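Here the structure comes first, spelled out in structure tokens, and everything after it is commentary.
All protein chains but one are shown in place.
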Amino acid sequence: MTDILRTEELKIYYGQNEAVKGVDLTFTENSVTALIGPSGCGKSTFLRALNRMNDEIPGSRMTGNIWIDGKNINAPDTDVTVLRQNIGMVWQRPNPFYKSIYANIAFGPKYHGVRNKAELDNIVEDSLRKAALWDEVKDRLHTSALSLSGGQQQRLCIARALSVQPKILLLDEPASALDPVSTAKIEETILQLKEQLCIVIVTHNMQQAARISGHTAYFYMGRLVEYDKTEKIFTNPSDPMTQEYISGRFG
Amino acid sequence: MKANHETPPFMKANQETPLLFRKHRAEEWIGRIYTTFCVALLIVIIVSIVYFVASKGVSTFAVNGVSLSGFLFGQNWQPDSDKFGALPFIFGSFVTSLLAAVIASPLSVCAALFMTEITPNWGKKVLQPVVELLAGIPSVVYGFIGLSVLVPFLRSVFPGQGIGVAAGSIVLSIMILPTITSIATDALASLPRNLKEASYGLGATRWQTISGVVIPTVLPSILTGVVLGMARAFGEALAVQMVIGNAPHIPSSLFESASTLTSVITLNMSNTVMGSVQNNALWSMALILLLMTFVFVLVVRLLERRTKI
Partner (left out) sequence: MSAKLKDRIATFVIIAFSALIIALLVGMLGYILVKGISHIDWHFLTAEPETIKAGGGIGPELFNSVYLLILTLIITIPLGIGAGIYMAEYAKEGRITVSIRLVVEVLSSFPSIVVGLFGLLVLVNTFNFGFSVLSGALVLTIFNMPLMVRVTEQAFRNVPREQKEAGLAMGLSRWKIITSILLPVALPAIITGTILAAGRIFGEAAALLFTAGLTTPKLDFTDWNPTSLHSPINPLRPAETLSVHIWKVNSEGLSPDAAEIAAGSSAVLVLMVLIFNLLARWAGRLLYRKFTSIK
């Protein structure tokens, strides 16, 4: 498997506060990596650094390198807009645009110059299929995205992210606001997407991390405590802190 | 993985075109330039208003040699004999707007209490739209009603012709009522619930709660509303001009014809020649109106700062 994304000594500050204290992590193609750890451990901040979303927070600062395909994207000359076009992101709370289902998905491709109606239709269908939503919405593509249930909205957001064919997908607790059935569907979707994408997922749910990820990284107080195969982390972690967190969580 | 500066293989989109012409960059520039232009326009407008009004207003004293104290404190407005005392108008403006605030404030506060403390349901459905409509009625219509209803009424009840400071203040008070009411209502509605509950919990009556807890807490906000209302009254022109009588002297009673800064400007601006002393004196009055606006805004700011603490 090829490396696609690597961070080097990544430090992130909010004002005076150092939220991420030098993290080195490598992500490979076609994999799912889970970032776990207690609230405030810096895992979400780290995730948002990967597509430079932290830039939008006034007072945030970042040092260190993020290599994507051989280019350091934490460089002043990086075109953040282009970078973000190539990295999808989905949040904890579904945030579909206040538009129709179709318009939500077609928006990105249209912006990137796809004008052909048939091609757009294809992209919409393809993205919705990948997000396992097609069958549920194919008869009402032109109704409001807000009329969907929470779980459907979240899958729509995944489909929207997929519509521009990113190679990397960042998921920030994508299922934590959803019911168990929707969560299961999202997990299923993630497992299927793994075949084509590098997925990084932040989660509070240990079982979820165990079910879907190949590798797991445990964060604590802004540091990366342990990174290994998920199996290893959950059965035989090297670090006692990881052991404590995981067992505490499993209760 | 090594650092190199070739284009990453999967970073597609927007990469073929030269850096400067990339679509999203061009859009970014358009947005920034356009919105900045709009904001800059606001600043240009305010600067030019202040500059032009001030330069005209100051020329009365700088060019025409009218004495500032004679203007501010002189009681005689006789342009034909070179007497430019504007005190009657300054006095008229302050008295009418103060009286208007005095009349409107209790009414407004009661309306706000009605909407928040007594029957919020009814208040929202009936009183709120009423207040909004009052705010929407144009000032000339207030003037017209003042002239055709209020003035005859005052004439029949009180001595004098009905026109005067009383008529002006009453018309103004109705006009500023919505301003004070809406600000007071917002302040009352944003009060934390537990504040009142604590008072009721101690066995206080509604009035004891209102007068002892509610009003003292929102007083700065109510005062903000009163000041904003006064500012509106101070600058209002036509409605007052139509009912105040427009006599250029300090009235000895509320029911005697008087003038305000705005009314004298309204009536005389088109009858005087640009650049004449009399015309410049009117600009000096406009300058007073302008300066008072700044004073009102400043007072509101100070009150708001107190609200926040």
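Going by the order they are written in, the chains are A and B; count residues from 1 in each one.
The rule is short, and it goes like this: contacts are C-beta pairs under 8 Å (C-beta built on N, C-alpha and C of every residue); 3 or more make two chains touch, one makes a residue touch a chain.
Note that the structure is predicted; figures quoted are calculated from it, not measured.
> With the missing chain put back, one of B:140, B:189 or B:302 would touch it. Which one?
Of all options in B:140, B:189 or B:302, contact with the hidden chain holds for B:140.
> Hey, which of A:56, A:77, A:139 or A:195 is the one touching the hidden chain?
Only one of A:56, A:77, A:139 or A:195 touches the chain omitted from view, namely A:56.
> If the missing chain were put back, which residues of chain B would it touch?
Against the left-out chain, chain B lists 13, 23-25, 27-28, 30-32, 34-39, 41-43, 45-46, 48-49, 52-53, 56, 106-107, 110-111, 113-114, 117-118, 123, 126-127, 130-134, 136-141, 143-145, 147-149, 174, 177, 204-208, 210-211, 228, 231, 234-238, 241-242, 262, 265-266, 269-270, 274, 283, 286, 289-290, 293-294, 296-297.
> For chain A, which residues lie in contact with the unshown chain of the complex?
Residues of chain A in contact with the hidden chain: 51, 53, 56, 58, 81-89, 91, 93, 95-100, 102-103, 107-108, 111, 142-144, 146-147, 157, 160-161, 164.
The rule is simple: only the chains that are shown with their structure count from here on.
> How many Å are there between the centre of chain A and the centre of chain B, using C-alpha atoms for each centre?
That pair's centroid distance is 52 Å.
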